[in-house]
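Here it is, the structure, as structure tokens.
Excluded from the complex is one protein chain; the other protein chains are retained at their positions.
The first chain written gets the first letter, and so on, giving A, B and C; residue counts start at 1 in each chain.
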Amino acid sequence: MTKLLELDGVSRTYSSRSGLFGAPIPVRAVDGVSLSVAPGRTLGIVGESGCGKSTTGRLALGLERPDAGSVRFAGAPMPAPGTAAWRRQRARMQLVFQDPLGALDRRLPIARQIAEPLVVHGIGNRAEREARVAALLADVGLPAELGRRHPHELSGGQRQRAVLARALATNPSLLVCDEPISALDVSIQAQVVNMLADLQAERGIALIFISHDLKVVRQVSHEVAVMYLGRVVEQGDPDEIFAEPAHPYSRALVSAVPSVGPRRIERIVLKGDPPNPADRPSGCAFHPRCPLATAQCRAESPALRPLVDGRLVACHLAATRRLVA
Amino acid sequence: MFRYLSFRLLRAVLTILLVVTFAFVVLRLSGDPALTILSPDAPPAAIAAFRHEWGLDQPIWVQYLDYFAAILHGNLGQSLRDGRPALQVVAERIPATLVLTLPALTMKVLLGIPAGIYAALHRNSMADRAVMAGAVAGFTVPSFVLGLVLVLVFAVQLGWLPSGGQDSWQATILPVVTLGLGGAGILARFTRSAMLEVLGQPYIRTASAKGVPWRAVVTSHALPNAAIPTVTVMGFMVGSLIAGAVVVESVFSWPGVGRLLVVAVANRDLAVVQVILLLVAATMVTANLAVDLVYGMLDPRMRAAGAR
Amino acid sequence: MPDMSASERAAGERVAGESRPDRPLVEIRDLRVSFEGVPALRGIDFAVSPGEAVGLVGESGCGKSITWLAALGLLGPTARVSGSVRLQGEELLGAPPARLDAVRGGRIAMIFQDPATALNPVHRLGWQVEEALRLHRGLEGAAARAEALRLFERVGIPDAARRLASYPHEMSGGQNQRVMIAMALAGAPDLLIADEPTTALDATIQAQILDLLREIQAEAGMAMVLISHDLGVVADLCTRVGVMYAGRLVEMAPAAELFAEPQHPYTCGLLGALPDMSGPRRRLVAIPGSVPEPGRLPAGCAFAPRCGFATAACAAGVPELEAVGEDHHAACARLPLPDAAAA
Partner (left out) sequence: MSATQIDGATQIDSAGQIDGAGINGAGIEGAVVVAARQRRRGMPVAVICALVWLAAMLAVALAADSLRPYSITAIDLRARLQPPVGFGGSLRHLLGTDELGRDVLSRLIESVRVSVLIAFGATAIAATFGTTMGFIAAHFRGLVEQAVLVLIDFQASMPFLIVALAVLAFFGNSLPLLVALMGLYGWERYARIARGLAIAANAQGYAAAVRQIGARPLRIYLGHVLPNIASTLIVSATLSFPEIVLLESGLSFLGLGVQPPMTSLGNMVGFGREYITRAPWILLAPSVTIVLTTLCVSLLGDWLRDRLDPTLS
């Protein structure tokens, strides 16, 4: 299957400094990540705060430029942010934020905001745009009269639908959803998840779904990447990864999901906090918290290698452990 | 902490540099000193000679460096009025100003901070409203109006206190009260809002939830946090000790730095104005550094920000 | 109860084995709270027995946190509170401040959602724990210091001796939450209220904190109320669970029973809306509509407009909690539901 978006070994380093004269500390937010997504498919990215999943999303959208590696969209390299070509390309890829209220301009009625991408990209005349907005509102299941309201007059779920309608206005082929449901109430999350699935089925959009909620990622993804400290540590089919995680970190993450139903994986409680990206441990970044770490793990950073079943794992012990399991 | 302080010190130097540059630029922009001093119809040869003597024919950056060097040597020019060094003219006036501003500062702090705290703790009560009304009056009534009204009542009508001059300690009462009342209002208002902000923080609820009696919640949990923003305002007040009484000194004909400044501005006595400007900047910068030090003591997060 | 860890089982057996005491530890009767005329809590009856772990779940604004803040007198002056909250028979609502101070942190301790802002930024962590020790156990100086160190070690803070001198901003969220727990334990309380203790934390840290809470609750034999919007978190830790909606308790049952056989349509809906972690993927069953705003509640049952089972009768009156099984109560006019299991 041809890929719509390909990230090839992308890295992004921020230099964090304290004040004007503090010494700059390089922080590797994303470190050599290769991912791809095909039309009509969903790539889920999971991990804890500071693991670089949001930055990966921004790199995928071309909102930031990688310091190393390349991002290709529909076969072509990503133009530099802020250029005319970059702005034109926005019509083909869109971002959905975590906080729908923050992402909407609270002073403009919903319909005008949904129409804004059309205005920015000079699509259609006034009447055509109005018709398109009406169609978009219907697509995301919002009554037409809601278009006249302002964001604060809508409920959380309705707002996220409006944000989705705006993202879909230019018929993008890629949608990056960064924690799209974590600001919503439990009973509303399912509505949005279902709608995303429906929209993808109808329009064949490629989705990158970034979330810390493993249950939801499993629900929506065709492929999933687990990130830890800027790197992908495990990548593959969500059912396989969540049923039998190969990387000790994925295993701990999966086992930590609070669940109402029966638990399939015995609970593993990791020691310590996720380390500061500015102070990366040597070797495998996970080794200080890993219950299985060996001398090799402390010295040598594992590469992402395929296992027999096709999934990729970055762990020195994964291959042997699979045999044991 | 060391990094933090050296960073602040650098900023302080930068501020002084900016002030000096500002004075230089304004001085050069305000007209050719040769023409100003010699009068425009002086003979061209005299003007050229003057320019050469004062280095005005040099490139602008050389002039700037010279200017700087002169300031570093304490050479700040002569007062137009009597030809004495401007620095000396200004320095003579400082004690008179401090006689007003120091008691006024004490009054602001002793009156403003407790009133602000009390108002915050009794939000929406009559006392709160009274304090807030006083505070609003404190900064909406200009000091010259307040001063004149006080003169009208206590000097003219009642005849209890002198309306000006500096022959007795009684003469300081009206100017000090004028300065103190306005500042106390501002401080009360600021303290109140800082206190209200802190009282709304989750850690106050935590303290109550662990059974800390309300009085102790206020004294050992809320006050140390509310002190942090209040210190900034106090720093500004300390920084204006030298020139904070421009208007009030004029109202009461008080021979301090402020009155000197007004007269110097009216006479375009540039050297004196410059000295006062630098002096004020230096006091402000020192006060701000002191504030930073106090910050470091009050707020552990600040120490970390510098140490990182 | 098919899926419990050893410690959970132990806790469960202990509660069962001790034979439910006649008198509950805390008993809340018809607790109502309103802010400037807008009701936030509309009559809650709730009891906690000694040593048991109760969960309270619900969405934002349902009143689950306000219940306990009101019970301990921690709401601001804008709140109007009525009803009754009894701690082993002693009325807490309207109790004198000195009495409340002794109860808060001493008999009933509370930990909050965001540990970073719940700790005082200008005081050392050790000082903050020692303050509680001084207030409730009368410990001073070296004794307090030693006890604080013991508590820090108990809650698993690495390098505890040095951490006593740290400030909150020098610690991670998980470590700060451990400090909050140490502070709560300082008064040796009979009841710990944990208000969304893991919501602001990462998944692996959440697991650590939940484990710690479970351990400590079992070890100290104290009762615990776990407030959370996450059904999974509550299922993990609690033996009994209450579900709240729009300022009322709509269902209350033993945890296993609640999750296996929910009775109230809202509970059914919440469970249906959760994706599974294993098994085949199914389309989620979403609850239509959204949570009503506190000031604009519908007449009658507040859930009726979103409820698939609602009839005209549901808008007529607010249903009361009624027994639908042993120790299982639900507030729904349509019980038993025509086809509850299907929902």
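In this section, a contact is a pair of C-beta atoms (placed from the backbone, for glycine too) under 8 Å apart; a residue touches a chain by one contact, two chains touch by 3 or more.
Nothing here was measured: the structure is a model prediction, and the numbers come from that model.
Novice: Give me the subunit B residues in contact with the hidden chain, please.
Specialist: With respect to the unshown chain, the touching residues of subunit B are 11, 14-15, 18-19, 22-23, 26-27, 29-30, 136-137, 139-145, 148-149, 151-152, 156, 193-194, 197, 202, 205, 236, 239-240, 243-244, 246-247, 250-251, 261-262, 264-266, 268-270, 273-274, 276-277, 280-281, 284-285, 288, 302, 305, 308.
Novice: So which bits of subunit A touch the chain we can't see?
Specialist: Those residues of subunit A that touch the unshown chain are 14, 16-20, 22, 27, 29, 48-55, 61, 63, 86-91, 94-95, 97-99, 102-107, 116-117, 120-121, 163, 166, 178-179, 182-185, 212-213, 277.
By definition in this document, only the chains that are shown with their structure count from here on.
Novice: By raw count of C-beta pairs in contact, what's the busiest chain pair here?
Specialist: The chain pair with the largest number of C-beta contacts is A-C.
Novice: Quick one: which bits of subunit C touch subunit B in the complex? Just the residue numbers, please.
Specialist: 69, 72, 74, 77, 97-98, 101-106, 109-110, 112, 114, 117-123, 131-132, 135-136, 167, 169-170, 180, 183-184, 186-187
Novice: Please name which positions on subunit A make contact with subunit C in the complex.
Specialist: 48-49, 155-158, 185-191, 193-194, 197, 212, 214-216, 218-219, 239, 242-243, 252-264, 267, 269-270, 272-274
Novice: Show which residues of subunit B lie in contact with subunit C when the two form their complex.
Specialist: Residues 123, 201-203, 205-214, 220-221, 224-225, 228, 298-301, 304 of subunit B touch subunit C in their complex.
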